[in-house]
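Here it is: the structure, laid out below.
With one protein chain removed, the remaining protein chains of the complex are shown where they sit.
Here is subunit A:
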């Protein structure tokens, strides 16, 4: 590991000033991803600015009935919060589906959004990777890609975003707040992650040196009936091979409002807006659910070894919407 300087920030403006415009400096939250990547040499910062003690550890209701979640709230505290469990249960389920109890106690909301892909080529500094070394190539396309992207990828990178939490945030139209030396700003979740294109090393729309200060969930009554389901290769403590956050409001057998987002299928949490459009106002039955899934997945471009994800996501859409519709009918 490269030697590095360490400073602990106590307020937001101080943290932003400490980081400065230094491309070799990184904010340190829980460290569950960054420290791991530093050990393997993927990340080689010259300085760390520890932001864990910033006063950003609260979850508060907003005046309009949403929630504002501070960037240093741990995954554990987010999942356990009564208002998250009551108003956005799929968010609690998504967070609890990720990592282990130990890691959830360390990991922060801000860091979760900025965690890197678990693509094996990205993690192995002896291999080419366009995300790690722009222009070096993508061995995954011809190599090991059974858990890589089927949606929104490019010929430059087929890595997936590993977050579970982010899938629920995508479904609930979260807004990411940040601070820079020039002031504060906001990014809607739909604009937070950049398209892959030919620049897979550029992952978010955050300005250089920006510190994420929090995530705001707008009020979403539909989210009170929501679920997160994660499919993985063992029963617990593994990354998803496919996951879904779903929320459904059904009246008189007709879909009034629906939210759908997919995980582990793209470089970012994938909001399934095409499916939502097909579902809204349509009968809440398995046939409609399957047709909506097919409409969303028509854009899928599976590789030789990850075509199963198309079927998996279709099945997840039908299963979770069916379950939510049955719960609504009770």
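Here, a residue touches a chain if its C-beta (ideal position, glycine included) is under 8 Å from a C-beta of that chain, and two chains touch if they have at least 3 such contacts; residues count from 1.
Everything that follows uses one rule, which is that contacts and distances are computed from a predicted model.
J.: Quick one: find the hidden chain's UniProt protein name among "RNA polymerase sigma-70 factor, ECF subfamily", "Na(+)/H(+) antiporter subunit D MhnD", "Aldehyde oxidoreductase iron-sulfur-binding subunit PaoA" or "Trehalose transport system permease protein SugB".
T.: Missing chain, per its UniProt entry: "Aldehyde oxidoreductase iron-sulfur-binding subunit PaoA".
J.: Tell me which residue among A:72, A:93, A:115 or A:306 touches the hidden chain in the full complex.
T.: A:93
J.: Hey, which of A:55, A:101, A:188 or A:307 is the one touching the hidden chain?
T.: A:101
J.: Taking the full complex into account, what residues of subunit A touch the chain not shown?
T.: 1, 3-8, 18, 28, 31-32, 35-36, 38-39, 47-48, 50, 52, 76, 79-80, 82, 85-86, 89, 92-93, 96-97, 99-103, 105-106, 230, 235-237
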